[in-house]
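Right after this comes chain A.
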Amino acid sequence: MIDLLVIPLIKIVIVLTGVLITVMYLVLLERKVQAWVQVRLGPMRVGPHGVLQPIADVLKLFVKEDITPVRADKVVFTLAPIIVLVPAIIAFAVIPFGDQVSIFGKPVPLHIADLNVGLLYIVAVASIGIYGIILGGWSSNSKYPLLGALRASAQLISYEVAVTLTFVSVILVSGSLSMVDIVTAQKANGVWFAFVQPLALSIYFVGALAETNRSPFDLPEAEQELVAGFHTEYSGMRFALFFLAEYANMIVVSAVATTLFFGGWLRPFPSVAFLHFLDFVPTWIWFVVKTFLVLYLFLWIRATLPRYRYDQLMRLGWKVLIPLAIANIIVTAAVKVALSD
Partner candidate 1 sequence: MTPITPVHYMVLSAALFIIGVIGVMTRRNIIVILMSIELMLNAVNINLVAFSNLWQNAAGQVFVIFVICVAAAEAAVGLGIILAFYRNKETVNIDEMSLMRW
Partner candidate 2 sequence: MGQAIAFYTLAACILGFGVLVITAKNTVHSVMFLVVNFLFVAGLYVLLGAQFLAVIQVVVYAGGIVVLYLFVVMLVNLKRPPEAHQDRRRRGRLGVTCSLVVLAELVAIAAYKYVSPAAGLPPALPMGPDNVAQVGMLLYTDYLIPFELASMLLLVAMVGAIVLAKRDL
């Protein structure tokens, strides 16, 4: 009973709170990093160096008036943010945060579930989030959100193809769809897949930027163009849910990048013996550090690059990334076959 219910439940609670707190502080980190790049200070007033800013933000969003446009489809309008948020959070179920640890002599793996279709599960869950965006834009009964929603869905679907294709090449190397097996395969091979599949990594990263609506692909919410995109009409708590989902998605894609390409919970250079002393660091710390480095890259890019235009983004997705990803799969498969002989 304890193995079946209590431990997973505790894990779910820990992951959920961890994710929510990380999201809150990711927002602060983003504002701070942006500010430092842009010769500003960022939030400074709430708490020392603004460390309490996220709490103030959340409080503000809670007490703000929650407006529903008069002719909006009320049910769908309320459901849409939830449809966006739920997939973003349940995707964490298959992410392995660390190796097995023993707590009170009981071995506990640091993941909620190890599905044999783990990677596909992430793809599936991500594809559901699109509905929230489209429906949110549609139900607002307003032109800007609708345009933003149509843009968003087209963008997400296009880039999902490229991202999924990069998964295929990783699967070819690892020989498994399970997230845990992918990490152990990197341990067995003694090398991170980032070095085995550099092209897949770059395609995945670009695709991830586009899938999480991050700059330079932040068209669905391009402030200067479509006001705020699909969530223009949202305010208060429901807006906060969209916001939360966006950042949760960022963490998901970073965590997936870490797992697939940067060796998950493994220490750097897992095969080099004399770095053995690094093993004293708990595995989950490696995971968190790597994830944050990927996240930092997201923020850095946002502060540096201008924004793509819609048709250019589509062209990049379909005419560059997808063919490259397919070519990568073919090459990977050919090499695998050649090596196995």
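Keep in mind how these were chosen: all candidates are chains of the complex that A comes from, given by their letters.
Criterion: contacts are C-beta pairs under 8 Å (C-beta built on N, C-alpha and C of every residue); 3 or more make two chains touch, one makes a residue touch a chain; residues count from 1.
None of these values were measured; they are calculated from a predicted model.
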Taking the stated C-beta criterion, I'd like to know which one of 1 or 2 contacts chain A in the complex. 2
Using the touch definition up top, name the residues of chain A that touch candidate 2 in the complex. 73, 76, 115-117, 120-121, 123-128, 130-131, 134-135, 138, 146, 149-150, 153-154, 157, 160, 164, 177
